[in-house]
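The other protein chains are all here in position, but one chain of the complex has been omitted.
A, B and C are the chain letters, set down in written order, and residue numbers restart from 1 in every chain.
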Amino acid sequence: MKWKRRKLYISTDLEETSPLRKFDPRTKLFLSLCASVVVMLPLQRLFIFLGLYIIFIIWARLFSHFLKQMDKIKWILIILFLVDWLVVSLQLAAEVTLRLSVLTSVFTVLFATTTPSELGLALESLGFPYRFAFSINLAFQSLGMLEQEWQAIWEAQKSRGVLFDIMNFRTLFTKVGDLVSLTVPAIVLATKHAWVITESATARGFDSPMRKPFHQLSYSACDWVVSIISAGLVSMLILWR
Amino acid sequence: MSQSKRIILAVGLIIVLIGVVLGLESLRAKIIAKEQDVSLNPGDVPVYKDGELLAAINSADLADLQMVQFTDAEQGKVQEGWLIMDIMDKYFKAKLFPDSLQLVFSSSSRDKSIALTWDEIADPENMVMFDLSGRGTLKLVSKLEKLDVRDEWIQDVDRIEIIEP
Amino acid sequence: MKKKYFSTFQLIILTLFSALIVAAKIALRLPIQLPGHSGIFWMAIIIVAARVVLKKGAATFVGIVSGIMAAFLGLGDFGYLDTFISYTAIGIGTELALLLLGNPENLVVATLAGIIGHFAKFLVKWAFGAITGAPLGFVALGLAKAMISYIVFGGLGGLLGGLTLLALKKAGFFAYLAEKK
Partner (left out) sequence: MKPLLYAEKVSFTYPQTQRSSGPLSLSLHQGESLLVYGPSGGGKSTLARCLAGLIPHLYHGQMNGDVWIGDRNTKEMQSWEIAREAGFVFQNPATQIVTSSVEDELLFGLENLGLPREEIKTRFDNVVDQFHLSSFLKRSPFTLSGGEQQKLSLAAIIAMHPSVLILDEPLSMLDSSAADEFINLLKEQQQEGTSLVFFEHRLPYLQDFPGLKRIPLGIASNDQPKSQITTAAHPKKVGAFSIHVQGLTVSFGKKKILDELNIEFEGGQLVALAGKNGSGKTTLLRSLAGLQPFEGTIRVIGNRQDESDFPQLNMVFQNPDTQLFNPTVREEILYKIQSPNQELYEWLIPALNLEKYQDTQPLLLSEGEKRRLALAIALMHPHKHGILLDEPSLGQDQMHKDLLIQLLKTISQMGYLVFYATHDIELAAKADRMILISEKGIIADEPTRNILLNKNAWQQAGLLLPHWISP
């Protein structure tokens, strides 16, 4: 078993320079959902959509993110394309490959341009309970700490002679018992943190029915324009015969 | 429900899930395979092998094949049409049929059928061919001895069956 | 005042367990190149979560929160949507399995719940492939092999979850927990 080099802070995939940073997260969620519907269209319309989509991605300065996503699955795309082409037809090959690339990358629009706390606000304004938004934020801010803890546990147990190095598929079965020496402390530590945070949050009035958020999202004119245009485009592409 | 019953149920559930995935996956493979098949339209002559539809012969599609003709010995009329070997070549490109392969041509309206070997069909001298009748149906004619009189011809062929020896 | 479904402590426990899963996925690498091996810790923690917070929806909640996190962090190979849905599916799958099977302190129950929960993720990947017409990660590996690997790692994870619960119980964890609301 290996541990990656110690990372102090885990950052999200945020693209600060994107003009989409300024948009309401709800708009971006809407755009992503629209795009994932359009993916199911037949080939010609899929091509039209792809053209528009790529222009949009370039404008949003997310092209490098798009390429990164594609890079992750490039071999699968290539194999799929070749197999489908040889076995079935060029048309199906193109369709499958395009759909997969778009579906893999559409939510970049949301996730690469929104911070977890913005998403929290958006969810709250979409009617999700505040507790849920709070939870998402808390999960993110605890991540770095918990990752360090996994490492600390691993080191502590290793220094007591619990060995995980000779881990292969066969020894895995016999080693599951030893893994308990990692999971138990991890669960205990996470629960203890949870308790301190519970006390701390309660001592500052968490769950008060009077709560009023200070930061509020506002749907700007730009948001409306983009949402309406994309909704229009999508319905046009779907309804057009 | 007892614990052991629940466990058995869960194991069953897992097996069902695996079955469903494998089943659907093979179904999907079949659907993809079917998509490349020609669909059967009215007037087409289907070609079957082991009950599976391999091709549908449409007389309109035959127009680009070379026409051949012969004069039948019975009435001295000229019979004109397309050689079966050319037709087969069109629908089953680059497929080498063994000489012993049998093709059964049948007509349900006339309740007639005949089996010919590829050996017989592939000999251009035999003139095994489809003649386009006035009604637009296909009629199997030939100079072969067992197929050289009107009574033996298969009018309104509506099925071809390929049988491997 | 209306009582909340999860107490504050339960909510925060589930949140931190979700983060714990993602942290394990980032920190921990088993030297095995088979799809689904991260399922070992994942299933173990989600099963523990469901037992620690004895309420319906606990596993689902962990699935959703860890799914959102994984999506933000760009984990997973097929993009944000697939990542989010497959994490969520694990939560729902485990939830349903435990609903059927009962207490995961029974190791057989834990193992089966692990298999079913992890299989839900496989189903998502598979459905994702079917929708786009692509057999996805199974291209190179073969569907059956992928399925077996998901089942094995899911089962191992479930087993680890069950063992963890037993060890937690013996070490006095539930006594610690019982003092808190």
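Just so we're on the same page, a residue touches a chain if its C-beta (ideal position, glycine included) is under 8 Å from a C-beta of that chain, and two chains touch if they have at least 3 such contacts.
Note that the structure is a prediction, hence the values are computed from the model and not measured.
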Omitted chain - touching chains that are shown: A, C
Residue, one of A:Ser18, A:Ser32, A:Gln69 or A:Ser181, that touches the chain absent here: A:Ser181
Sites on chain C contacted by the missing partner chain, in the whole complex: 1, 8-9, 167, 170-173, 175-176, 178-181
Chain A residues that touch the omitted chain in the full complex: 6, 8-9, 116-117, 137-138, 140-141, 144-145, 149, 152-153, 155-157, 159-162, 180-181, 184-185, 188-189, 192-193, 196-215
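The criterion applied here is as follows: only the chains that are shown with their structure count from here on.
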Maximum centroid distance from chain C, chain identifier (CA atoms): B
Computed distance of Cα centres, chain B from chain A, in Å: 53
Per-residue multi-chain contacts in chain A, two or more chains: 92
Touch list for chain A against partner chain C, complex: 1-4, 7, 10, 12-13, 32, 36, 39-40, 69, 72-73, 75-76, 79-80, 83-84, 92, 95-97, 99-100, 103-108, 110-111, 116, 119, 131, 135-136, 138-140, 142-143, 146-147, 149-151, 167-169, 172-173, 176-177, 179-180, 183-184, 186-188, 190-191, 193-195, 197-198, 201-202, 206-207, 209
Parts of chain B lying in touch with chain C, wherever the complex brings them together: 3, 6-7, 9-11, 13-14, 17-18, 21-22, 24-25, 28
Residue numbers on chain C that touch chain B, as the complex places them: 97, 100-102, 106, 108-109, 112-113, 115-116, 119, 122-123, 126, 130, 143-144, 147, 151
